[in-house]
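Heads up, the thing below is written out as structure tokens.
Not every chain is included here, but those present sit where they belong.
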């Protein structure tokens, strides 16, 4: 192998309370036990399938990006990214090391494929990025590999469509697989599943929607990409819209470009974690 | 504006679009300032004085002082920004979200453990789900008025 390759995609919710539970040593409590149990397999899988780089799609929750500047898509090209203070003080987790060389390569390639990225060279990262790392890697002294943060605007409307996200995933795949170093790259899509954090409708959970989403994400991502925003809001809550980010990771898998169908290495679903339904999936390229 | 806003008929939900963003600009930027520990200290020491440093409307300031997140959202706040106020108060996202329903903390937590709020009746304005206007506030406070 001489070129970089996407070997697998990982999908997971990034609930802040999960980070707090871990950081405060509550992961053994009855409330949290079933959540972390769902990631036991994943931690072993990560140890056995350690990537060289993780391309991590998430959304910033009004942390690095205020209302002064709201990028639709932002790629982190810095050497490192510090865990943010979201108001509770920064999470006690390792600094995230970037991969500026691959990130710059992806930025160049994806912009030349007509995606209008914002290039970010300085950024703190919030729970949207660090909670998935904690879930998949536990509580190490350092994260197992460099991470390229890729932030999607799902805070201020209009947010990018599912279709746009899916197409972006395809472009990212092309970009990564044209990088001439033999890197094992995983792409992660985070956020979701059904949840609503605001108003009298707070607490909405829709298990049927979530499980149908997981089914379709595996078997028919192209079709899933056509789902309009309003369906997410109506069925999965106003913050359920975060699920469009999963389509970026899915669009980067081999089958979408005519390759073999991915293997479902792991699937997990649980309600609740705080206000949220937790969903998790690992797909391997063959 | 002729652009579609298909999200206006979802009950109990305010979508943070450009219009809300403009309305809430200073409120939300105030919230961002609470990401610095020193600002949190200053805010806690004298909330009113700290708020007066921002070009917020009086209604926005009152809504913050009252920790009424529904009022904050109506005034242009977005939950991810407003969460910084809750964080400053040492509150969790679950406590913040629950506070917008009228339920007690326990009621809301129990609802979530029981599988969360159903989408049934809560998809479109005018149905009869728990998030509809005629059923607010929810929980004990709400039940009292109907029992």
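Think of it as A and B in the order they're written, each chain with its own count starting at 1.
Definition applied: a residue touches a chain if its C-beta (ideal position, glycine included) is under 8 Å from a C-beta of that chain, and two chains touch if they have at least 3 such contacts.
What you see is a predicted model, and the numbers here were worked out from it, not measured in a lab.
One representative per chain kind is placed here, while the whole complex contains A x2, B x2.
FYI, only the chains that are shown with their structure count from here on.
Mean C-alpha position of chain A lies 26 Å from that of chain B.
If you check the complex, the residues on chain A that touch chain B are 16-17, 20, 31, 61-63, 66-68, 84-89, 155-158, 194, 196-207, 209, 228-230, 233-235, 238-239, 271-272, 274-275, 277.
Interface of chain B with chain A (complex): residues 6-7, 10-18, 21, 25, 28-29, 31-32, 34-37, 40, 69-70, 73, 78-81, 83-88, 90, 92-94, 96-98, 100-102, 108, 111-113, 115-119, 122-124, 130-133, 136-138.
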